[in-house]
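Note that one protein chain of the assembly has been removed; the remaining protein chains are unaltered in position.
As written, the chain order gives the labels A, B and C, with residue 1 at the start of each chain.
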Amino acid sequence: MIGNKMTRRKFLGISAASAAGVAFAPALTRVVRASEKTNDYSILPKGKREFIASNCDMCVNKCGIICEVVEGKLHKINPNPKNIKSRGMLCAKGNAGAALPYSPDRLKTPLLRTGKRGEGKWKEISWDEAFKLVAKNLADLKEKYQNRSCVAFASTEGFQEEFYYYLVNSFGSMNTVRHTTLCLSSNIQGWSSVFGVFPDADLQHAEYVIMLGSDRAQALITPDSVDFQRFKPKGQKLIVLDPRFTETAAKADRWYPVKPRTDQAFVLALINVIISENLYDHAFVETYTYGFEELKNLVVEYTPEWAQAKCEIPADEIRQIAREFAYHAPRSVIYPGRRSAFYPNEVYIRQTFAILAAICGCWDTIGAVVPKSSVKLNMHNVIFPFFMLSQPRVDKQAVGLVKDVVPDSVACPMVGTGLPVDSCAFLSEKDGSWGSFREAVLQDNPYPVRGFFCFKQNPVQSVPNVQKTLTMFEKMEFICVIEQQMSDTAWYADLVLPHSTYLESWDPVHNLGGIEPIVEFRQPVIKPLFDTKTMFEIAGGIIHEMVKIPSLWDDIEPADFEAFKKDILEGVLDKPIVEYIQHQVLEYPGAFEELLKEGFYTPDGGKARYGSTRNPDFRFKTKTGKIELFNERYKEFGLFPLPKYCEPSALPGPDQYRFLVGRTAWNTHTSTQNNPYLWEIQKENTIWINTAEAKKLGISQGDEVRVKSKVSEQTIKAYVTEKIRPDCVFYVNGWGRQSPWMSQIYKRGASESEILEDVLDTISGSMCMHETFVTITKI
Amino acid sequence: MFQSLDKYRSMIRINKDVPSMPFIILGAILLFLGFIGVVRVFWQGHEAVYGVTRQVPWGLLIATYAYFVITSTGLAFIGGLGHAFGVTVFAKMSRRIVLLAFIILLAGFTQIGMELGHPFRLLYLFILSPNFSAPIVWMGLFYSIELVILAIELYVVFNPSGTNHKVAAVLGFFALLVGIVATSNLGFVFGSLTARPFYHGVYFPMYLVVSGIAGGAALLMLIYNIIYKFNVPDFYSDAMAGLGKLMGICLGVMIFLLSWKIVSSLYTQPQDSVEAVTTLLKGPLSSHFWIGEILLALCLPVALLLISRVKNLKALGMAGLAFMIGMFFTRYDFIVAGQLPPMRAGLEGAGVETIAGLVQYSPSVGEWMVFALGLGLFLFLYFMSERFLVLDEQTRQ
Amino acid sequence: MKKNQFFATVLVALLIAATFGIAMAADEFTNTGNDNKGKYLFRKNCRTCHIPGGTAPDLSPNSKTQAQWQRTFKSYEKLTCKDEWKKLSQGDLNDTYTYLYNHAYDSPQPATCE
Partner (left out) sequence: MADKQYAIVLDTKKCLNCKACTVACKFENFVPVGDDTYRIWVTEMPLQGKFPRLHQEYQPSQCQHCENAPCEKVCPTKATFRTREGVVLVDYKKCILCKACMAACPYDARFVSDLHEAVEKCTFCMHRVSEGREPACVETCPTKVRVFGDMNDPASDAARLLSSRQHYQLKPEKNTRPRLFYLA
């Protein structure tokens, strides 16, 4: 979509084709028989052909796959038509997964840095050496700083992440930092503030859908991306608000290029109309909600005319949308969205969405937003020792640490007491906030963090203001990265441990909550191609070396140490992982066999579950136990309890553009761009500039431009288009890579994490992705 | 056995009057370059060596193939006029005509042989599995027959016991006829492409035949001027004038056809045709078109013929030279122009890259090398013949 | 008489103990303990029985609201496992309380006991 056209050159195509041909053609020698006489159309060599059900790991969706394996070689990954979550689809990334195990850029053996960091000099070492080295470094750091939390552990979701936490908990660090604050934490927080949970949208049955800033056609989420077009009920209306004309906007009945940062004003005006015209669901509000009067008083001033001045959507149309939304309720959806925070008031934006759904009774019924159900799994009840030397998280008291990244004027109107509260207050403690975590580490406040582990995450590419991340790395005495390819983060590591692909290993089962909950798992599809290991094996290997070092266990009870060895090592990690999986589904007879056959399991045939909370006695996970239109918890923390609109603290200056980020359907964050089958769809990113603005700046299609923000400047090719607001520019993320071992994409395009400033949403701890303003000049 | 060879001895001599050595050396160098090209093709494969693409599947080699084989059939036409239709002025040139036609046809076959991905497969599949609705089958068939006829003709005209004129007349007639059929079928290889309106129809079958005859005449006028170092003896003046007139007529017809082709193509439908002609008139091929096709192949020869009133033999040679150079561009343009308008617009995601609405093509080094092979083969074989064979009827008598 | 006296004494002692206990609990259980240690203690001491399929109902921090945890700790003497509780130091109990309270059903960061 972006820039693929202007970068195509024939000679490159040839070299890439031959390179890829060399890489992949030998995967299978094909036999072709297409002849009129025989009617034999087979294209595969005769031999053992299997169809193995498993689960995709090219993004977070975990779609069902059926892998076609011929003579032990993976030919094709097909969608699993039975899988109720992925609805029988498999996207470009999922298909391209078949190239992953065979990638020439894979890490094949543990690598120890020999030159300077980032210099790219590596020595191959054995796994034994690697495990010893990790254990020794952990022991040394613990001794030196007398604090186990001096080693930080970054990770992101994935089926093997729980074994990473076996390692974390065996060492006893409190400093873990996950992807959440670059992802959904603000969204979850906003919806949870009202309903106590983060719900799903029943797009399959909704009659009226409003999507704000969600590009469901490109940022693929199953089942939403399928449902919103494939199962769209006849006559369903889709209203899309987005500063860009996305593929989703192209599907919309009405698209509004909403002024960034003002989405909330639009939704507040909808609430205003619905309350003032008495269109809300009285019975529902009466039965289930708390704080309606306060809400009513708040929104009095938020008239459509007021909103028009903010968000540039005509007041008449706001009124019309409000009426239509209320008319179709409860089969109306204000789409919860699945994305990172854009603005510092992100939590309030989401709270406003949730309130709109609540007052119209669009909750937990067909065609509305519905709380996720889940399939209960049998947990391994393991007890990790309590280490005396585990200090609380480095960012536990983030107040004061994060002042630099929270503009006062942003914090002020929202936070009653004037300063953000503890950054972790609204996060799962395991998640941590990347923004405040990094500030705390950089300031050595309250204690130094000198070790860094990273599993599957790529903070160098994904955390805004990459200079700060690299400065943080400089503080580290030991960096260990567990990855499949040499990511940009791995490039700066001291030790890189190669992880097996999802096609070569068993993964424990995971429950995927949703309207139709499902349990997914993975099994090996092909034999491991290289000397790689899974996190399960790596955790076991490292912990075995750790128990050999007495100094690592001197701050726990000796009895606990013995119990640890027995429970964790002998009880879990030393056993085959299959036993772990079987234990997880112990409660469901036949489930394991079903998993082997289908790649997923549902106890009740995957029926949609509605109405579990539509019971006047149901206690919501809020302070009052009701659906809170007025949030008592926020009041307690000194935050605005209602979604009060506050003016943007920062606006683009003259000659500045608001910098937007987004995704395509053929890449996942920063992890898939190097896959040749995806790379050929898009070979670098470009900067979207509105046609009229480009003309003003003298920029034409494909020109190199300089993009400058407060924290960095880059050059990138221009994509001049009508598809974006004149006051915004846009990159798709995952380009401008620093690791030369990402051979196809090294230094192609420009990196979003480099240009983005780090601005925090103080309630959810999220990084705000649309708070960077840039200037553009033609080179 | 040696005795039987003896009679051929009269056919062999070393002709030092003809400036053949430079051309033989040039031919050898080109052959060597061509050989490198061939090795590259076998080593790296067609796709890697050639500049043709998905959108422009036919490139320089089809152009050079057409350039060679159409000239060959033009020569066969002229030879046939002499033998079969009693146009006796050309009879004195018959050895060179037949030899040229044969060698240049061989040169043409090297081009198509290197262009085809599976030339050897073709040999048996044309017999086992021919598709009679495909013009290529007919083209291949008639050019193969043409090669056989020319080979026999070659035997007949070089028969030391004297040429059997009856046989020569029959052969000449068939060489003429099959040549026309073959070339018009080559035209129809393009004429059958409904996808590409620029080619579609009867224009190219006709234009290629006429321009081929002009090419045959031009090549003869040029060759005679070369071997006599631009001092062609009077003995040939009537033949040369005949060639000049023949070429003049053909040029006239060509101008007539081309003008109407261009004018009719410029009307709004079909769009691809408009676009193809625009590439010639003011697009990427315009310099080829105006300098090569119009100036060198048409205007200059016409001017030279008119000014010299077909009497100055040097001028005829110059006209031949200009035409042979210009004709190269004509062939190239005709192959490429029709393919530049894309079958699908170069929109994002289409997989088609266009500049100003057109796809791009420029020949690769590998393609030029294969052209060198054909040209080298022609120069080497022909001038070796000039050096070692008795080609003049006059000296023989 | 003697018997009555004994009963009265026990009753008074119990009452005092209960009152004291409640008072102490109300005063002492705050959510400012070490919830990391609390997690460990909860798993070690409580989850041995309070697990799915265990001898007692499955328990996780989010099995109860903050208020419910508060009440539980105030009156743990009523529980069948009160003897187990008594084996724990006040500090350990407070750490456990911190963990459960901070991750209760209606807390800002509810947690299941994974």
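As a convention for this text, a residue touches a chain if its C-beta (ideal position, glycine included) is under 8 Å from a C-beta of that chain, and two chains touch if they have at least 3 such contacts.
Since we're looking at a predicted model, the values are computed, not measured.
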item: Left-out chain, listing which of the shown chains it touches; value: A, B
item: Candidate in contact with the missing chain, chosen from A:E71, A:E157, A:E247 or A:E477; value: A:E247
item: Residue of A:F163, A:W191, A:Y208 or A:Y256 touching the missing chain in the full complex; value: A:Y256
item: Contacting the left-out chain in the complete assembly, out of B:P135, B:G187, B:G244 or B:G317; value: B:P135
item: Residue in contact with the excluded chain [from B:L105, B:V209 or B:V352]; value: B:V352
item: Which residue of B:S20, B:T53, B:N225 or B:T330 touches the chain not shown here; value: B:T53
item: Chain not shown, touching residues in chain A; value: 1, 8-10, 12-14, 16-18, 20-21, 24-25, 28, 30, 32, 34-36, 39, 41-44, 75-79, 81, 87-92, 94-96, 98-99, 217-218, 220, 222, 225-226, 229-230, 245, 247, 249-251, 255-257, 665-666, 676-681, 690-692, 721-726
item: Hidden partner interface residues of chain B, rising order; value: 45-47, 52-55, 57-58, 115-119, 121-122, 125-126, 129-131, 133-137, 140, 189, 192-196, 270, 339, 342-345, 347-353
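Assume only the chains that are shown with their structure count from here on.
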item: Centre-to-centre distance between chain C and chain B (centres being mean Cα positions), rounded to whole Å; value: 101
item: Between chain A and chain B, centroid-to-centroid distance (C-alpha), Å; value: 65
item: Between chain A and chain C, centroid-to-centroid distance (C-alpha), Å; value: 38
item: Chain A residues counted as touching two or more neighbouring chains; value: none
item: Sequence positions of chain C contacting 2 or more other chains; value: none
item: Chain C-touching residues of chain A, taken from the complex the two chains share; value: 162, 174, 196, 376, 378-379, 381, 383-386, 390, 392, 424-429, 587, 619, 621-623, 625, 633
item: Interfacial residue positions of chain C with respect to chain A in the complex; value: 34-37, 40-41, 43-44, 47, 51-52, 62, 65, 105-106, 108-111, 113-114
